[in-house]
Structure formats: C-alpha cells, structure tokens
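Here the complex is missing a single protein chain, while all its other protein chains stay put.
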C-alpha cells in the first residue's frame, strides 16, 4: 500500500493546487459570461413637455426650481426617471424595456452625476431586471458603473456597465449607450 | 509506472470535469442557502399624523406639495422611511428591526416605484443588516429585487427578495411582505 499512499498524497496535493489555481483563474480571466448593449432615452420635464417627458426633477438646492436645471453644473438637481430602452440609438424604435431610477448632479465645478437605477426588460429575448449603481463623471467619454444584482433571466448577475453619452439636445434630451458585461452569471 | 500514469491522467481529467461541473452547479441549482420572511409597515406623513408616521415625502415634482401624494400615479414623489419590521402581518407585533431607506414613484402612466433600503435587524435571532435595491412595479402581484450585500449575521450575503403588497389603507398605510432568498452565504 505504500506506493498507493504516495500516489494519493501527490494526487491530493496536485488537486489542491489545481483547485486553488482554478479558483483564482475565475477572477483573473475577466471574460464576460454575457454581453449586452442597450440605449436609453431621457427627456426631462421643463414645464412645457409634460406629454413627452420621461424624467422630472424632484429635488434641487435652495433657490432653484424644478422645471429648470440649475447653474453650477446642475449641482444639487435630483431627477427620477422612467426611460424607454431600445436596441439601437433611435428613440422611436420599439422599446424592449424601461430604465427606472434616479440621477443627481453632485458637483459645482463641472458636470458629474450619480446613478441608481434598474433595467426592467420585457421583450421576447429577455424577461427580468438588472440593478445598477455608480458615479457618472459625464465629461469622460466612457464611465464604468456596477451591475450589483439581477432577477429573472439575469438572476443574481453581477458585472460592469460602461456608459457613454450617445447624444444630447440642449438640456432636455440625452441618450445613454450602455455596454453591459456580466462576469457572474447563474 | 505506465498504468499509474494513465490512472493519474484519467483521475486528473475526471476531477477536472467534476470541478467544472461543481462550479457550474453552484450557479444552476438555485437553492437558497438561507430563507427569511418579514413584513414591514409604512405609514406616510399626510400633514396630520406626525405621531404615527414612519415615512415622509422629501421630494416631489414642480407644483406638488409634500403632504399629499401627487396625481399621475404619484409620479415624482420621493419618500424616506424608517419602518418597523415584524415577523407576521400585524403592525403591532414586536418589531425585530427597522427597514430604512427610500422609495420614489417614477412613472406617469401607472404605479411603479424604485426602492433603495436596508433591513437593520436587531433581535434574538438576527443581528445585522441586509441591503436592497430594485424596481418595484406595484401592479404586479410579486416583484423581485436584489439583495446586494449584508453585514453582521448576513455578512456578504447576496440574493433575491420577492416583495408583495400584503395590505394597504388609502394612501397612508401599506404593508410589504418580503420573501428573502439568499444564494450566497458566507
């Protein structure tokens, strides 16, 4: 049995190493288990566009009103939104779901915002939700936020979403492109 | 040694497969490592109930006030809350903790909200916190949101919470049932 014992030991050791290596590989490879690209469209209420608006200011600093973004790079403006999500950059494409949540501008010196929202997807391809939070330094071409959870088809998902401002019109409309890379899929 | 080498190889291969299978099983089985059911009770301030209220509006769109939910399905109303958590559906049962956070209504066409909150549990059974975010489409019987983290007895927890409106009275009181399923337990 002696040789067998040695075998077992070395195999144990071998698998122990293998197990450790495998555990760490899961982390270092950084290959998404799922990729998705969506666009969402935000039309902010300005006092005149109640029919089309998908977002409204609900908070603002002292002295500001809720139909006009503040000066100071919109510092202190807080909006809640329910925006259509599309597969391409056309506002009028059939929506595959809604982006629902909030953003607020948190800096006086230049534009930067913070986002907390969900994608509620309801299409032939996907039924479920993805939940996001993160800082949105608007002046950078791309910004990374966290996908912190998901439900339905995105059960327990985690990942990183790279967002970019695909277009904007004055202070009423902007369109975000969201490049979602999930690294934990169940 | 030839046969032994073959054995080792096949065993390596076997365990490699086993390891891969096990890794994926962790994801596909979808069996919670912990289940919990709680109720929480929200009494929103309406200008007359300061003694009992556990929530108050702190944001609303232009033209609205903070003691009355807006028309338009409460679109734009933002509330912060500190609600008692109970083990059954009785508001007067001894609370086992507090649900603390915010919700806001984000759609004009029908009721839907967004939630960001924590369960701060402090009972003989549980001491710790669970943190939640997610969309809350109130018109659906059940809604899934994400458990994105935890502390104390819920250290590093992740999961899905299925919420349902257990009862409501006018526009002042509602009770949510929260069915928590954790899939990552430390």
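Order of writing sets the chain letters: A and B. Residues in each chain are counted from 1.
The rule is simple: a contact is a pair of C-beta atoms (placed from the backbone, for glycine too) under 8 Å apart; a residue touches a chain by one contact, two chains touch by 3 or more.
Just so we're clear, the structure is a prediction, and the values are computed from it rather than from any experiment.
> Just one of B:45, B:75, B:105 or B:173 touches the chain that is missing; which is it?
B:45
> Out of A:104, A:119, A:154 or A:174, point to the residue that touches the absent chain in the complete complex.
If we include the chain that is not displayed, A:104 is the one touching it.
> One chain is left out of this view; which of B:49, B:67, B:93 or B:164 touches it in the full complex?
B:67
> Spell out the interface residues on chain B facing the chain that's missing from view.
7, 11, 14-15, 18-19, 22, 26, 45, 47, 56-59, 65-67, 78, 80-82, 98, 100-102, 116-118, 120, 129, 131, 133, 148-152, 155-156, 185-186
> Contact with the hidden chain only, please: which chain A residues?
Contact residues on chain A toward the absent chain are 4, 7-8, 11-12, 15-16, 19, 23, 27-28, 30, 58-62, 75-78, 104-108, 112, 114, 116, 133-135, 137, 144-148, 158-160, 183-184.
We adopt the following convention: only the chains that are shown with their structure count from here on.
> For the sequence-identical pair chain A and chain B, determine the rotation angle of the Cα superposition and round it to the nearest 5 degrees.
120
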